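Excluded from the complex is one protein chain; the other protein chains are retained at their positions.
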Amino acid sequence: MNQNIQGVRTDLALEAREMLTKKIRQDIPGVLMETAENDDILITRVDITTPEAERMMGKVQGKYVTLEAPGLRYKNTPLQKKIMGFLAQELADLVKLSPNATVLIVGLGNWNITPDALGPRVAHKIVVTRHLQEMLSPELKGGVRSVCAIAPGVLGITGMETGEIIQGIVNNIKPDLVIAIDALAAASSQRVITTIQLANTGIHPGSGVGNKRFGLTQQSLGAPVIAIGVPTVVHASTIAMDTINTLQEHATFARYFKSMANLSDQDRQTIVRQVLPEMLGDLMVTPKEVDRLIEDIAAVVSGGINQALHPNIDYENIHLYLH
Amino acid sequence: MNQNIQGVRTDLALEAREMLTKKIRQDIPGVLMETAENDDILITRVDITTPEAERMMGKVQGKYVTLEAPGLRYKNTPLQKKIMGFLAQELADLVKLSPNATVLIVGLGNWNITPDALGPRVAHKIVVTRHLQEMLSPELKGGVRSVCAIAPGVLGITGMETGEIIQGIVNNIKPDLVIAIDALAAASSQRVITTIQLANTGIHPGSGVGNKRFGLTQQSLGAPVIAIGVPTVVHASTIAMDTINTLQEHATFARYFKSMANLSDQDRQTIVRQVLPEMLGDLMVTPKEVDRLIEDIAAVVSGGINQALHPNIDYENIHLYLH
Amino acid sequence: MNQNIQGVRTDLALEAREMLTKKIRQDIPGVLMETAENDDILITRVDITTPEAERMMGKVQGKYVTLEAPGLRYKNTPLQKKIMGFLAQELADLVKLSPNATVLIVGLGNWNITPDALGPRVAHKIVVTRHLQEMLSPELKGGVRSVCAIAPGVLGITGMETGEIIQGIVNNIKPDLVIAIDALAAASSQRVITTIQLANTGIHPGSGVGNKRFGLTQQSLGAPVIAIGVPTVVHASTIAMDTINTLQEHATFARYFKSMANLSDQDRQTIVRQVLPEMLGDLMVTPKEVDRLIEDIAAVVSGGINQALHPNIDYENIHLYLH
Partner (left out) sequence: MNQNIQGVRTDLALEAREMLTKKIRQDIPGVLMETAENDDILITRVDITTPEAERMMGKVQGKYVTLEAPGLRYKNTPLQKKIMGFLAQELADLVKLSPNATVLIVGLGNWNITPDALGPRVAHKIVVTRHLQEMLSPELKGGVRSVCAIAPGVLGITGMETGEIIQGIVNNIKPDLVIAIDALAAASSQRVITTIQLANTGIHPGSGVGNKRFGLTQQSLGAPVIAIGVPTVVHASTIAMDTINTLQEHATFARYFKSMANLSDQDRQTIVRQVLPEMLGDLMVTPKEVDRLIEDIAAVVSGGINQALHPNIDYENIHLYLH
């Protein structure tokens, strides 16, 4: 379920709240928010606590945490390490895990479509250990959880719903936790690649770059599901909608209009269809260097997950344990 | 030199002419145009014949041919073959080549940035034969020209201007013709991947997805330069500008405005900068499946060039000649 | 279970039979063989019919068919098409499939290790249709089976046995047939990339380039399993062993030896360990162009499977049905 307020789509709870607050000009009942700032990193925790808030926000009830840092677009090693640490911490706060837990990482999305390839790339960088549990030296036990990972591919590639594949695997492996990674759509181009969202809600149909038809939730899988996502695109229609919104919202431009505030939803759609005659949603806005950026952010997300799941691994000397 | 009319950027002469004609509400003096239609394929030939037309169009004097077919977005083998044939024909019409000519293919752009990777991918699919000339069987001679190809990489990867690299190679190899392939920006999302442009003007600074600082022209290289390009992106700012233009141009929306016709260029920029606070031009609109689409269109472009340069090769049995 | 006769390892029943026949200097009881030749293609059908034959051959009881054509190493389009047809035919002969059957294709092996990447690359080229069954036009029904495909990745990447993953999926999807594709090891470098083996035995531990620890069989999955493989490597130790065997077997060299026939297995091992001090099996012999060759042969194998499973699809016009 992704938000669609005035034609603007977003998978970020943060943005859905921003847009809705702006529209209704007041706080949203049942939505709690807190923020923390650390140097260049802004942490926002949104908690959707009532069914009514879920309906208004267009986002499933639960906790959503975002880490934002514009610097993530640049190969800034110290910043990347800092964010890995925060991500590990927020993940550990969202779900309490026993040292003996088995965790299944699911990399959602299509590896052939760069902006949708975040999930598969993160899955590939996870330190998998489930097959090594007997071989681990005693001092590592307790700090190296049993982790496995898969990037199942999308419906068009496999002919199977991702949900069908993951359900089958979960039934066989019986993990204590599933972490699903997915590429998201943002409403603002500034949040693309600069924001990481964690949620304890699982994955819901219609979300993500690839527009899922299935869900991965505690209900469907029988295990808790944490969703971690990074916006990699803005829908092209959002740019057009946003242009209209900007025109009508800014006092500067008021002199041009008789009554822009009343521009009907239908008229908005007409304009967007004129500018983007394609099937809406098939055109995406991405930074030109999206290939490199996805690679970099995948390293950050996988680094954070690895730290949260394997606190005792010394990554500088990872070769000592793992071959 | 790419067109920039009312903030909308395009590398297609066809679109520059469309926009300008709409703006000045008359034909552009010194610009000739003819079209031909064949089933699903539209061929347009634009000839910019005067310095004044060059200035108005923001495009260098010379001949521009576009092949348009919306079907190019789908894996339609018969259509692809038909367009290869047309492309070969238009190329042969633009430049008369002796059977003994040596041709250098230059694949411009950055192979790490998918929408900018058209040139390198086409170069890679060219049947290079310059090193095989002595080995060719007599019946092939005359129908297999001496062809070589290079994708030199972009300034940020090599530290050298593409012009410097190609000039050095041209001085050594002395080709009779250079064909430069490049990814382009269109004004309309419908032309992305569905249009191929050939021009006898060479490559000029500022054009293409990667915004060249150099030119590849007869003047700079000492050999004629044919440019072949395919639009792979629309600049995100074009979407925003286009939205504003649509609003103000359509009579339907006139009732909202006092005086939208007068929206100043500065105000337009203010809006776009609000919607897209990034450095303009760094955000691009592409179809989601751009990876596959670039691969497909690269096969069509290289197929057309191969046919034009090697009319005697039987591609079904290419293995018989070439190893 | 792969053959290991005099230190020479092979996954091909054909080669196991050759080596054993040469060693025991007589036909192997319980092993039937027939061959057919068609232009440049040799078809060999080996049938292992008794437990004793299974033990002697080091290969599970069942039918093994090989298609051999040295021309497969070259981009010979007509030959490739012919072999796709033969492969489709042999596959149809090995297993009778109802037009309504659901088939799961499993691409085994590691996509990061080129010679082990055959399975994933074939899986990727399969025309998957299971998700399209309701959308198919009536004239296609009956000629387009319900096909799905997955390349699950290897133990070191997922932390899960391939068997665990596939079992989970099979339990959910309930296919009527599983076809598992895998890269194999040959005894002779001449068979690398030039040979395709089909077997109705499934996949057994210890076989393939990646040395599986699991099996994919009717017994483990509850559905019949066809294995299709292509040798992509020769183990380096096989080259060394083969050198020793050649020395001692050829009359020409007899003058050098007192008693080479008696070279003990232990002495052979000593020599190989001297020449190849690495862990045996980690060094592989491949043609230099293995990347391109794997890509080409994957197209042939997937083409044959697609023809067998979807006899009614017109591949020239595949875009008409599938989007």
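Letters A, B and C name the chains as they come in the text, with residue numbers starting at 1 for each one.
We adopt the following convention: a contact is a pair of C-beta atoms (placed from the backbone, for glycine too) under 8 Å apart; a residue touches a chain by one contact, two chains touch by 3 or more.
Everything numeric in this text was worked out from a predicted model, so none of it was measured.
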Touch as defined at the start, partner being the missing chain; which of C:102, C:286 or C:307 qualifies? C:286
Where does chain B touch the missing chain, residue by residue? 124, 128-132, 146-153, 155-161, 164-165, 167-173
In the complete complex, which positions of chain C touch the hidden chain? 112-116, 189-190, 209, 236, 239-240, 242-244, 246-247, 250, 252-253, 255-260, 262-263, 267, 270-272, 274-278, 282-292
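We adopt the following convention: only the chains that are shown with their structure count from here on.
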Required steps from chain A to chain C (each step between touching chains, minimum): 1
Since chain A and chain B are copies that touch, just let me know if over half of their interface numbering is common to both, same, or not, different. same
Would you kindly tell me how far, in whole Å, the mean C-alpha position of chain B lies from that of chain A? 36
Provide the list of chain A residues touching at least two other chains, using ranges where the numbers run on. none
